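A single protein chain has been omitted; all remaining protein chains appear in their positions.
Presenting chain A:
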């Protein structure tokens, strides 16, 4: 050792490199410095080992080592036949796999399910990878075109009309319900004390309804003419395309902004026409598969994806509404959020399934699955609204002011400045809601929809496969499927969070 306590020091020979002491690097070093370096750590290490011993080892033993991999019925999975302790009974899953994935979807039509999910995956994956181009086209295809295509693929059926007919139908329903309400009031006036007054009000309402019918008469007449023409949806399609294009052209600023919007619009309609032609929607489409036959993972994914995609816009609208300065919008948003957050999802599903039909007009039915979809979306929307409200509150007021000062309208300020920042703040909370929604889809089994878990439970009833380990195998399998989806969402959200928050790192 050199003594450098003296005020002047000059090194004579350089110190050569030496290996670090064995005890501080490598495996031994890791064990010494990270696992056994203090009494607390020693205790934690022992607890960790115990955990591995009691949970991980038996799980692997059950799922892999002791598992039965082939067989045709329960006998293969019985300990007395196998001659050893029996773990998971995988042949059971194999035998039930179609039921777990498709429910009772007819075998000949299952390609439609596969095609739908392949299509979804092909559209979704490039959307998730930030490096790939054409995000807006991709997003448009996934969020707007895909749901419609998926509906006609999975459910089947065709279309008789297009935009004009649909608008006419909606308006007619609206006018009908007004007339109906008026007639109900007139009916009341016969028994009530305030008879004449009620009669006057009722007649006035009926008059409004009749007037509405006259106002929309050109539209309904046009629809009936087109229906009678026997050309399928095509005349309607053409008229709709022309009307929408003209409106877009005029509202978009006419020739001044160039022909791009018009071309985009026409291309969109051409795409729709191609899809209609390709799927034969104008000729009745694919055979209809009633949603009561759907089941398994199909139903789980349909509910989860619809819920996820629909709940976010609902949440955004409500969160903005809750901050609105217009009292009516604010009160509506608050009431809505508090109501949906105050009732359990099971109640919502029950209500949607068994009570809603009682309130709707007699000839108006909504498919059971659709009712559940609506219930789940509205329910999750309320939660997303509260998540987002936190994010909106975290955006400083100055941001909106700076945007307004630059001349941006409220809509542009909100969508370009405030919302993007708010969303970045609450990605973890939003994905948290997505994950819990994904798992909550299993609650639909109480309203007679057979999701993945419901199908599994139904398959337990099969006496061909009753063995002591059937239930464990089934739950382990579905558990793994749920885990893969939820874990995937969780990891992806971390990635997105990291990427979108690039601006916060220095």
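Basically, a contact is a pair of C-beta atoms (placed from the backbone, for glycine too) under 8 Å apart; a residue touches a chain by one contact, two chains touch by 3 or more; residues count from 1.
Just so it is clear, contacts and distances are computed from a predicted model.
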Complex minus one chain; that chain's UniProt name from "Tryptophan synthase alpha chain", "Amino acid ABC transporter ATP-binding protein", "Secreted protein" or "PadR family transcriptional regulator" is "Amino acid ABC transporter ATP-binding protein"
Given A:220, A:404, A:432 or A:490, the residue that touches the chain left out of view is A:404
Chain A residues touching the chain left out here are 257, 396, 398-399, 401-409, 412, 416-417, 420-421, 424, 500, 502-504, 506
